[in-house]
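One protein chain is absent from this view; the other protein chains keep their places.
By letter and in written order, the chains are A and B; residue numbering begins at 1 in each of them.
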Amino acid sequence: MNMRLSYGMGFILLFVPCSLLVAFTHYPAFKALLNSFWNNGSSIRPSRFVGARNYEALLEDDKLMQVLSNSFIYAIGTVPLAIALAIGMALLVNSRLPATGLMRLSFFLPTMLPMVAVANIWLFFYAPGIGLASQILNAFGLPSINFLGSTDTSLVSMMVVAVWKEAGLFMIFYLAALQSIPTNLKDAARLEGAGSVRIFFDVVMPLLRPTTIFVAVNALINAFRLVDHIVVMTRGGPNNSSSLLLYYIYEVTFGFRDFAYGATLTVLMVVILGFMAAIQFWVLNRKAHYQ
Amino acid sequence: MNARMRTALPLVMSAAIACSASMAQAADLEFYFPVGVNAPAVATIEQLTNAWAAQNPQHSVKAVYAGNYEETTTKALTAAQAGDPPQVAVLLAIDIFTLIEEDVILPISDIATSDADKAWIDSFYDGFMVDTMFDGKVYSIPFQRSTPVFYYNKDAFRAAGLDPEVTPATWDEMVEMGKKLTVKDSNGNVTQWGTRIPNLGLAGAWLFGGLVKSKGDGLSTDTGTEARFNTEAAKASLEFLQRLADEEVMAPGGITWGDTPKAFLEGQAASIWTSTGNLAFINENAEFDWGVGFLPGGDGPGAPVGGGNFYIFKDITDEERDAALDFVRFMTTPENQAIWSMATGYIAPSQAAWETPEMQAYSERLPQALVALEQMPHAYREFATFQRARVTQYLVDAIEGVITGGTDAATALAEAQEKADEVLGEYR
Partner (left out) sequence: MSAAGVSLEVASLAKSWGAVEVLRDVNFSIEPGGFLTLLGPSGCGKSTILRLVSGLDEVSGGQILIGGKDVARTPAAERNIGMVFQNYALFPHMTIAENISYGLKVRKVPKAEKEKAMARVAELMALGKLLDRKPAQLSGGQQQRVALARVLVSDRPLVLMDEPLSNLDAKLRVEIRSEIRSLNKKLGITVVYVTHDQSEALSMSDKVVLMNAGEVSQVGTPKELYDRPANTFAAGFIGTPPMNLLQAQDVQAPATLAPANGAGKSDVLFGVRPESLGLDAGDAGFSVNARVESLEYEGKVFLVHLITPSGTRFVVAHSGDGVPEEGSEVTANWPDAATHLFDKSDGASMDFAL
């Protein structure tokens, strides 16, 4: 079986993925950048070049400021929470407790569901008065909470959904990492007098650090990338309290049909994500390797 | 975005031309429609389109369920800008200004020019025709039109010692009766609210239009360039919503549209303000005695009208255009209006439909259906302007800002007014 590819064949094989990449990634990104320097036109009012005016508008956009602060809170809240939960679940599943197989499945299940399905489940869960959350609260004699209808709770409610959805996937990464930690390291620490908690913080956590960095970066990017549940559950409301950057882009672009400002926001998002990716590479290269 | 679509245009156009050329006299219609209610709407739409196709074997029609209203509009616009519009679509009545601005629809009064056509256009209730017009032309035909009504649980009224045949007519009565209808458990937690008015998102803004109308004002006009947010009527309406929460007649904070029928069916709310589009659903699922009344009003009755109309798109062949018009006329015959209305609870938009024997029998069986019709004279057009989505969002933000407790009504409305004027100024 000596199959040598000719240059022609190689070119064809490369051409297909490259053209897909260009057509669906590079060209739209470039086009968005171009569009961000034009104002929004319609059929009867063609768009015209406006220079940096859309970018000036960014600075004056109160809603954008709120959306960015929401996104920031959302990321800062969901990432550590998802990580902590994922580690906890991985430890539980990795333990010698009975029925770990069932636990693994149930922890991982939310990850397998599409976000829209997850959102619908939680929509029912949160519904004031009729939802499960209300019924649980009522069973304890507590008043219902209007989770999605209050500016105080809507963003947190969205964060809980995201954590619930994501932690299962991260658990898998942690489980793999936990299982690759040699047992004798823990044994060695134990003989030195360290208890379980101490072993976890002195030995296990540091060895999970590459995984934690990987998961944290992914969770951070997901925090900006995943807004399906916002669309389904709150549409950014009430009063924009649960609106995230990507949802705002969606709303401006396809709701308001303001493609120019949508493109400008997209450029902002690309810059933010690019910045985070750069940090990812920098941190991964510096910190993650022991061997 | 527009420019990108234009590059794709020649390609799609040539494909479209190639297709239509081979079809000669016949037309293949594509018909986009949304579903926004809990009703067997898709099945009924297919039943009606199949009936038209059977009558017109030279044509074909493909009914495409395109999501909710917003998604359907987005899809239709995107397809139109790519040079491959659906020939017909049911879209929100209030999208008229957007569709005109994007220059994708034909004025129906320009193509429906025969006497029979004119009679057909004249056959619809005026209340539904107001928002089909711009610049003296009719751009759309009423189809799935709805208006909110006051649904109430008669059993709950009886339990509260209220007359189950009398609904609150004014806001004060609403508050007074609502207080009696609100039930708490031994822990002091509310198990049944007096009423429930969705106040979040676009649905919240829609119902808000009815409140404003009952105070004798309107949020927008037929010019499409005017938003009337900062008015006494709007302020009073917003304060009324606040008052309902303050007096424990309605749950505080944001109230969603989607959960509202369910809250009613499960006894969480003794009354709800929601669309007639939910009539069939509630009729099927209510396990208690229920009734329908006018929406309580400030100075008198008032309600918004909403829902979707038929639009015919530009950039289609003459055959397609003629077939499309025929299709729309078929879908809005009195008989078919009756079928559609009975299946969904949407208000049949013409007098003739209500006079069909089927509809007569239906309103006898379900007298609640008549209430909406009787309320129609007090209805006002739904908020619509150019840049509707954006301007409406200012109103939504104002309402949500107040009901979630952040701002006071006057400030919120003034701010929304300022932003709206900035956007609409360009169009005046």
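The rule is short, and it goes like this: a contact is a pair of C-beta atoms (placed from the backbone, for glycine too) under 8 Å apart; a residue touches a chain by one contact, two chains touch by 3 or more.
All values derive from a computational prediction rather than experimental measurement.
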{"item": "Chains on display which the left-out chain touches in the complete complex", "value": "A"}
{"item": "Candidate in contact with the missing chain, chosen from A:Pro80, A:Pro114 or A:Pro206", "value": "A:Pro206"}
{"item": "From A:Ile130, A:Val156 or A:Ala194, residue that would touch the chain that is not displayed", "value": "A:Ala194"}
{"item": "Touch residues of chain A, complete complex, unshown partner", "value": "182, 184-185, 187-195, 198, 202-203, 206-207, 209, 290-291"}
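We take it that only the chains that are shown with their structure count from here on.
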{"item": "Whole-Å gap separating chain A and chain B, where each centre is the average of the chain's CA atoms", "value": "35"}
{"item": "List of chain B residues in touch with chain A within their complex", "value": "1-4, 70, 74, 77, 98, 100-104, 185, 187-191, 193, 200-201, 251-256, 258-259, 262-263, 266, 268-269, 387, 389-390, 393, 396-397, 400-401, 403-406"}
{"item": "Chain B-touching residues of chain A, taken from the complex the two chains share", "value": "31, 35, 41-45, 47, 63, 123, 127-130, 138, 141-144, 146, 148-151, 154, 235, 237-241, 251, 253-259, 262-263"}
